[in-house]
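Note that one protein chain of the assembly has been removed; the remaining protein chains are unaltered in position.
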Amino acid sequence: MENRKERKITARNLDDREFFYGHKGCPGCGGSLAVRLALKVLGEKSFAVLPAGCMSAIGFVFPQMAFSCNAMISTFAGTASMLAGVAAGARALGLEGIHAVGFAGDGGTADIGLQALSGAIDRHDRIIYICYDNEAYMNTGVQKSSLTPTGARTTTSPVGNRLRGAVTPKKQMFEIVAAHGIDYAATASVGHPLDYLRKVEHASRVEGTSYIHVFAPCPVGWGHDSAETIEVAKAAVDCGLLYLAEYTGGGFILNHDPGEFSSIRDYLLGQGRFRHLGEEEIEAIVAQRDSRWQRIRREWRT
Amino acid sequence: MENRKERKITARNLDDREFFYGHKGCPGCGGSLAVRLALKVLGEKSFAVLPAGCMSAIGFVFPQMAFSCNAMISTFAGTASMLAGVAAGARALGLEGIHAVGFAGDGGTADIGLQALSGAIDRHDRIIYICYDNEAYMNTGVQKSSLTPTGARTTTSPVGNRLRGAVTPKKQMFEIVAAHGIDYAATASVGHPLDYLRKVEHASRVEGTSYIHVFAPCPVGWGHDSAETIEVAKAAVDCGLLYLAEYTGGGFILNHDPGEFSSIRDYLLGQGRFRHLGEEEIEAIVAQRDSRWQRIRREWRT
Amino acid sequence: MSHPSRSKAYRPPSRLEDYPTGTVFPAGHLVETSSGWRSKRPVIDTERCINCLVCWLLCPEGVIRKSPDGRLEIDYDYCKGCGICARECHPGVILMKQEGA
Amino acid sequence: MSHPSRSKAYRPPSRLEDYPTGTVFPAGHLVETSSGWRSKRPVIDTERCINCLVCWLLCPEGVIRKSPDGRLEIDYDYCKGCGICARECHPGVILMKQEGA
Amino acid sequence: MAGMNMFLSGNEAVAAAVRLARPQVIAAYPITPQTTVIERLAEMVEDGSLASEYLHVESEHSALSACIGASAVGARTFTASSSQGLLYMAECMHYASGGRFPIVMMNANRSVALPWNIYGDQRDSLSLLDSGWIQAYAEDAQEAFDMLIQAFAVAEHPLVLTPAMVNLDGFALTHTYELVNVPDPSDVDAFLPRFTTANRMDPEHPVSLGFTAGPQHNQAFKQLQHLAMLASGQVIREAEERFGQRFGRSYPGLVETYRCEDAERVIVTLGSVAGTVRPVVDRLRSTGERVGLLRIRYMRPFPDGELRAALAGATSVGVLEKDISFGYEGTVFTNVNSAFARSGASPRNLLNFIGGLGGKDITPTDIENLFARLAAPEGLETVTFI
Amino acid sequence: MAGMNMFLSGNEAVAAAVRLARPQVIAAYPITPQTTVIERLAEMVEDGSLASEYLHVESEHSALSACIGASAVGARTFTASSSQGLLYMAECMHYASGGRFPIVMMNANRSVALPWNIYGDQRDSLSLLDSGWIQAYAEDAQEAFDMLIQAFAVAEHPLVLTPAMVNLDGFALTHTYELVNVPDPSDVDAFLPRFTTANRMDPEHPVSLGFTAGPQHNQAFKQLQHLAMLASGQVIREAEERFGQRFGRSYPGLVETYRCEDAERVIVTLGSVAGTVRPVVDRLRSTGERVGLLRIRYMRPFPDGELRAALAGATSVGVLEKDISFGYEGTVFTNVNSAFARSGASPRNLLNFIGGLGGKDITPTDIENLFARLAAPEGLETVTFI
Amino acid sequence: MVEIRWHGRGGQGAFTAARLLGVASALFEHRHALAFPSFGPERRGAPVLGFTRIDDRKLTDRSMAGACDVVAVLDDTLLEPSVLQGLRPDGLFLVNTSRSVLDIEPPPGVRTVLFDASSLASQYLGRPIANTAMLGALAASSDVIGIDAVIRAVRHEMKGTQREKNADLAKAAFLVLGGVA
Partner (left out) sequence: MVEIRWHGRGGQGAFTAARLLGVASALFEHRHALAFPSFGPERRGAPVLGFTRIDDRKLTDRSMAGACDVVAVLDDTLLEPSVLQGLRPDGLFLVNTSRSVLDIEPPPGVRTVLFDASSLASQYLGRPIANTAMLGALAASSDVIGIDAVIRAVRHEMKGTQREKNADLAKAAFLVLGGVA
C-alpha cells in the first residue's frame, strides 16, 4: 500500500474506478470532468453533496444514478451546511475514513451558497468544498452569476447597444475564502489536471475546511466546441485570467507563473459569449489582469 | 455652507440634531452610540435599514419611534438586500441626496446577513453598511456569533471543564469585504469617535458600497460597568486586538499604530465574559495578536 | 428643535380605524420616557465645565444638549444614568448622584 | 468492476410498494445509455497509441478504459462523442468518425 | 381588439405585461421554469424598452427583500420565482404582506423537493396560502397577461395595499406558446396609473416602517390586513370590469363557472388543467350528462360565497388539485370543504382528486373517469391519487 | 413515578427531554423565545451530560440543512426554532419531509413579522402545515417533555420516517416554570432505542439520496409520504400506550376531549390556551351548562375522524385559534370544517374565534363570552377577532 | 385538432420548428395553435421533442398523452422505433434523411416522406440547419399548413441575414416536394 501522505498522483496511479459515470451532462462538459477526477482521488468512501445545478441535475435522475459513491443532492443554498451535517453525523457515528465532499457550481457557491460556506469555514468543519466554476447559472440556461466575468454574454446580461454583457467584475471567491483564514484553499483548472488532482489529494488530508475553486468550461454556455474544453481551460491560465494558487497557513502561494501571457484576445474571441467585445473592452480586461498580476507577483510566494 | 467634500468633523461642527433618541437600549450601550453618531453625520436624508437585533428592538416599538429620520426594520438576513432595494427605488424615483444606510449587528452581518451583503458589494450598490460589532447575539441574550472572539463566554459557548468559551477565532469581516474588492471599507471603534465620524463621512461620498465595522461594547453581554463602554472600546485598540484601518482602491491603510500595546490581560480580565481565562489562554491570544500585527505592519500602508 | 420629545397628548389607538395602513408611523414619535430606568443621575457642574463636548459626543442617548447660552443641559426624561459622561469628562465635572436620595 | 454498466434487467416500479422509502436508491445504478447523443464516434488506433493516458484522464465521461492487455477501450454505451480525447491526444491517434456513416 | 397579437409563451406574456406595467424596480433570481421571464426582462432593460432598475440578486430571499426595500420608498416592484425559490423567500412573503407592500410576483408553479422535479404542480404556492398574498391562478397565457396587469391595479389599490402573486403552471403554461393580444402601452398606462402611497419613506415627512407592535396592538394590524384582503375581492371585480371596458376582455371574478347552471356533477379545479376538463365537459354534455367545471381563479381572497352559490345545485363535487397536504388531503379541497361546512350544507359527494404531482400528466380520459366516479353514489375514499 | 421532579420552564423541559433522547447531532440558531433551549443544550454538551455534535450554524436554513445532512448518514438529529427562523428554513422543511429524514424540531410558537413581535401566536407553524412534518402542540411543560421523547419514537418509526415538530406556545409555555417529572435515562433508553435506517449513506452499500424523480415517478414518492404521515396516527397512539406503561403518564391520541361527552357547545383549540378554557368549562358545567373542550394535540396527521366522533353530539362548535389565513379564516377552522364537510354533517353553529395574535391575552372572561356566543342561535359572523 | 411532433437533438431547432409552425398557423392562418417543447435533464446532443397542436377552435387541453398526426424527424440518427410511438395509423412520417430506405418501418397506413432537408439547408444557409426546410416540406406534403403562412412566419420570427435565406429555403423545400403554392 502506498503511503497516502506522500502520494503524488499521476494518470498511472490514479484509481481506475469511475465514481461518476453515465450522467446526462453535455458532451465535453468541464464540470463533470472536475467531479469525475476529484472522486477518483477521494475514492469510494466519499460522501458527496451536490446542490441544485448541472452536476446534480445530470447525476441523479431516478432510476438512473450516475454516482457510484454515496452522494446526495442538497438545497441550492445548503451545500456547505449539509456537508457539515454529513461530517458531524459521520463523526458522531464513528464512521472512519470518510470524505465529506461538496461539488457546487459558481452560482451555488458565490451567490446563494456563500453564507453556509462561510459558516462551515468559520467552524473549521472537516469538509472538502469544490466549486466547479463554469461562470454562470448553467442548469437554468446560462444566467449571470457573481462569478460571470465582465463582458460575458448571458441570458440575463445581454449584449446590445446599452449593455455589453456582464458589467460587474468576477467575485474573488478564492481571496474571500482565504480572508476567512480557511485551513486550505486552492484554485485549479481542468486544463491542468495533475495540479488539480494534487490539490484534491492535499485537501483530503487537511484537518479542517478545504476549498478548491476549479475552472470548468461549459461548451454550451460559453459557445465553444465540445472538444475544446481542455484547451479553453488551459488558455485561461496561460493568458493570466486564471491563476493557479493555494492558500495555506495564512499565506498565498502562486503555483504557476506563465511569465509571458498568451493572448487574452484569442482566449475571449474563441468563445461565443465574448465575441461581441471590442478592442477597448479587451484592453480593459488586459489592464485588469496586469494590475492583478502585479499584486500577485509582489505579494504571493511562489 | 460648508464644502461637504472637505468637511472635517469634530464635536464642534457635528449636527446638533439627534436622529436616534428615546430608544430602549441598555444604559451605556455602545451600539446605540454608534448608530446615533453615524446618523448625525448622514443627517435627515438618511434612509436607515436595521435588521432584527438590539438596535431595531430598542428603536421601533409602536407607538414609540426613536428614529427621527426615515428608518425601517429588515428581516434578519435581509439588511443589505433591503438597502439595495431602497437605494434602487430612490434612484428610480429620482430622490436626491439620500443615504441608504444599514446598521446591523455582528450576527446580522457576519452570519445570517453575509450573503446579502456580499451580493450588494458585488453589485457596487450605493449603500453604506455599518456593522456595530458587540461580538455576540445580544438581542436574544448573548449567544455566540462568528464574531465572538476566542475564549469569550456566551450562553452558547459556556465555560466549564470541557469548554472555555468560544473555541473558534473571530471571523475577519473587514478582510472578507475587502477581498470582495469593495469600494470602501473601514474598521472603527466608538472609543475613537472622531475617526469613526470621519469614516462615516467618507462613506457618504463613495459612489458604490461602503462597509464600516464599528466596535461597540455591550456592558450587559460583556460584563463591564455601563460607564466603561468608551474605555473598553479604546482599550481594544490600544491592546491591539482591534485595529483601525481602511480599505480603498485595492489597498489597506492602517490608520493608527499603537506602537507599544497596552495589556491584553487587563483588557480581557476587565470583562466578565473573559474572566475565566488562564494565563496560557491569554498568552495564546497575545501571540495571535502579534502575528496578525506583524502581517499588518508588513503589508498595509499607514 | 433638535431633539424629539415626548408627545404627551398622544393616546394609543383603541379602534381599528385609528391604526395605520401598513407598519408606518411618524418618525421620532415618543410616548414614554426612560427616566425610570436610572438609579443615578448625572449632574454637570456647568461652572467648571470647559465645554470640550466630550460628554455631548459620547452619550449613547444623546441627551446632553447645547443650550442657547452655551451651557450643557441634560434631558433627564431620557438619560439612563449610564455614567459614561461622568467617566469620560476629563476635568471630572460631572457627578453621578443617587436618585431619590 | 471499475465502471458501472447498464442494468438491463431493471424495470421501473409500477406499484407503490416497489418504490423506496425516502429518496434513496443504489448508487451507480444505470438504466439508460447515452450512445444516442453522439453524432461522431472516437476510434483509437491502438497500434499507434503510446499509452500516455491523457485521453483516459481527460474524458469527462470516463468511458475510456484500460483493458487487461493494456490497450485502451471505449465504452460506446456512454461515450458522447465530445471529441476531447481526439483533440488532446498528442500523437493524434484518435479519429472522430461520423456515426451511422 | 387594439394592441398586437403575438405568439408567446406564458412566460413571455408575463414579461410583456410587466413591461407595460412599468415597475421601477425588478429583482429576481433564476429558477426553472420561471427563468425566461427574467431573461426577457433583462433584454427589455438592455434594449431600453423597459426603464427599470434591474437587480441581479444572489438569492430569492434577497430578491424579495430588495423589492420590499424599493416598495418602502414608494416604487412599483416586480419579482418572479418558483418552487424552491418561493420557499426560500417564505419569510419575506409574510414580511411583505404584513408591511402592506403591494409587490407583484409571478410564480411558475413547480413541484417542491424532495424528490427534485422541475415540472408543474401547485404545492409551492398552495403551501404558502397563509402568507398574506393575493393568489391568482391563470389558465392560459392571455389570462396570465391580463391578470398580471390587473394584479398591479389590485395590489396597489388603497383599500388593498397587499402583495399579489400570479401563478402559471410550470411548462404547461410557462413554456407553451399561443396567441396573446398585447395592448398598446398608452391603454395600459390609462388603466394602471402611477403608484402612490403613504406607506413609504418620505424625505419630507420621515417615518418609521416595519416596526414592532406588542401584544396590545399586534392583532389590530393583522385584523386590518385580513380586512384588506377581504376587500380585495370587490376590487378585483372592479378592476376586471374596468379592464373589460378598456381592453374588451372580460373576466368573471374570483371563480369561473363553465356549464355549471344545472350541473349535478362538478369538477372544481384551478390553473391550466381546467383546459383539459373543458372539452370533456362538452363531450359529456353532448351525451346529456349534467356535468360542469368550476375554476377557482383566486385562492386568496378565497371565494367561499361564489363557490357555494355556483355549486348550490350540485350533488357531487370533485376537487381536482395538484397538491397534497400530507396527513390530510389537498389544500384546495380543505378550503372548498370549509366553505360548505360554513353554510351547513355540503353536497352529497365530496371527493378529492390529487393528480399532476411532479408534472404527472392528467389526460381527458382521467377527467372522464373522475366524472364517472362522481356519479357513483357512496363508499368512495375521499382522497384519491389519480 | 420514577425519575425526578423538577421545576422547569417549557424550554428547559424540552432541553431535558432532548438530553435523554441522545441526538447525535444538534444544529440550531438562536431566536426568541426558543433560545433557552439551545443554551441549555450547549451547557449540557459542555458539561458532558449530552454527547452530541453541536453545530453553531449561521442561519436556520443551515441549521436544518445540517440536520438533514446528519440524518442522511443515519444520525439522530434535533433542532429548534421559531417564527422568522422557521420561515427561513421553509425550503428545508419540505426537503426533510420529502427525503423522509426523521428530524425532530422544537418550535416556540411566535408571531410572524410584520409587525415584529416576539410573543406567542401560532401563525408560524400553522402556515407551514403543508410542509410534510408531523405537528404536535403541547399544553404544558410536562406534555412538551413527553411529546418530545415520543416525537423521536414516532418520527423514526420505520412506517413513518417523517420529521416531527413539537410546538410550545412562546412565553406562555416556553418561559413559564412548572413542575416536570424527568424520567431516568435508562427508562428513556429502553423506550427509545438507537435510530437505524436504510435511508442513509452507507460506506458498504453506497446510495444516491435526494434525487430527481420525473413526472412518471414523482407522485408515487409523494403518495408514499402521505401514507406514511397517515400511518403515523396509529404509531403515535402506540407510542403513547408504550409511554404510559413505562412512565405512568398516558395521553389520549391526536385529540383530547374534556367534558365533551354530552356537550352541546364545544370549543376546539390547541396549545396552552386550552388551559384557560378548562376552568371555564368547569365553572359553566357547575351551573349546568353543557359545554366542553376539544384540544387538538396533532394538526398533522389531522385527526378528522377523532374530531367528528368527539363532536358528533355538539350543536355549536367554536374553533379558537391564534392564527389567521388572510382573506379567509383561521387555518385550524378550515381544517376542522373540512372534517365536517367530508361527513356531510356540520354542527348547526360553526364559529371561528381568532385571538392571541402577537400575544394578545385571552382571558377566562373571553372564554366565557365565547361560550355565550356559541349559545346564540344564528346570524353571527363566522370569523370573529377576540 | 392535428398534432405535429418534432424530433431533433438539443440544438437542432426542433422546438423552433414547432413554434414557427404555431406562428404560421395562429398569426397567418388565424387558426388556434399551441406549441411546446419537451423538457428534461438531458443536455445538448440528447434527443428532444417539440409539439405543435392546431385546431379551428380554441385549444385548451394541455395534457401530453395523445396520438399525433405528424411525426417530423430532423436527424435520421434518431430513427428508433420509439419515434413512431403514438403516430396515428393514417399519419404522416416526415424524415430529414439522405437515405431512401429506413431501418424502421411505420405501420401500413402511415404515409412516409423522406427528404434531404439538410443538404438543401446547406445550400441555402451554408449550414445544415434543417428546420425551416422541414416546414416547407410539411406544407408540401400535408394540409397542416400552407406555404405562404410558413414563409410569413419565418419572416416574422427571424432576423438579419437568416430571414430571407430561411424563407427561400422553406419555399425551395416546398417546391422540391412538389408543393403547389
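Annotations
As written, the chain order gives the labels A, B, C, D, E, F and G, with residue 1 at the start of each chain.
Note that in this section a residue touches a chain if its C-beta (ideal position, glycine included) is under 8 Å from a C-beta of that chain, and two chains touch if they have at least 3 such contacts.
The model shown is predicted, which means the values in this text are computed figures rather than measured ones.
Only one of F:Ile26, F:Met44, F:Ala172 or F:Val332 touches the absent chain when the whole complex is considered: F:Ala172.
Among F:Glu91, F:Asp121, F:Asp140 or F:Glu156, the one in contact with the hidden chain is F:Asp140.
Contact with the omitted chain, checked across F:Gly48, F:Pro158 or F:Pro364, is made by F:Pro364.
When the full complex is taken into account, the listed residue touching the unshown chain is B:Val220, out of B:Met173, B:Val220 or B:Ile264. Residue-wise, the contact with the chain that is not shown comes from B:Ile58, picked out of B:Ile9, B:Ile58 or B:Leu114.
Residues touching the missing chain, restricted to chain C, are 34, 36-39, 80-81, 99-100 (touch as defined at the top).
Residue positions on chain F in contact with the hidden chain: 5-7, 33, 118-119, 139-140, 169, 171-173, 175-179, 272-276, 278-279, 361-364, in rising order. Across the interface with the omitted chain, chain B contributes residues 24-27, 29, 57-58, 61, 219-220, 226.
Keep in mind that, in the parts below, only the chains that are shown with their structure count from here on.
Path length between chain D and chain F in the chain contact graph, taken as the least number of steps between touching chains: 1. When the interfaces C-E and D-G are ranked by C-beta pairs in contact, the top one is C-E.
With centres taken as mean Cα positions, chain E sits 46 Å from chain D.
With centres set at the average Cα position, the gap from chain B to chain G is 63 Å. Rounded to whole angstrom units, the spacing between the C-alpha centres of chain A and chain B is 33. Listed for chain B are residues 56-57, 60, 62-63, 65, 67-71, 73, 75, 77, 110-112, 114-115, 118-119, 122-123, 146, 168, each touching two or more other chains. Residue numbers of chain G whose C-beta contacts span two or more other chains: 41-42, 45-46.
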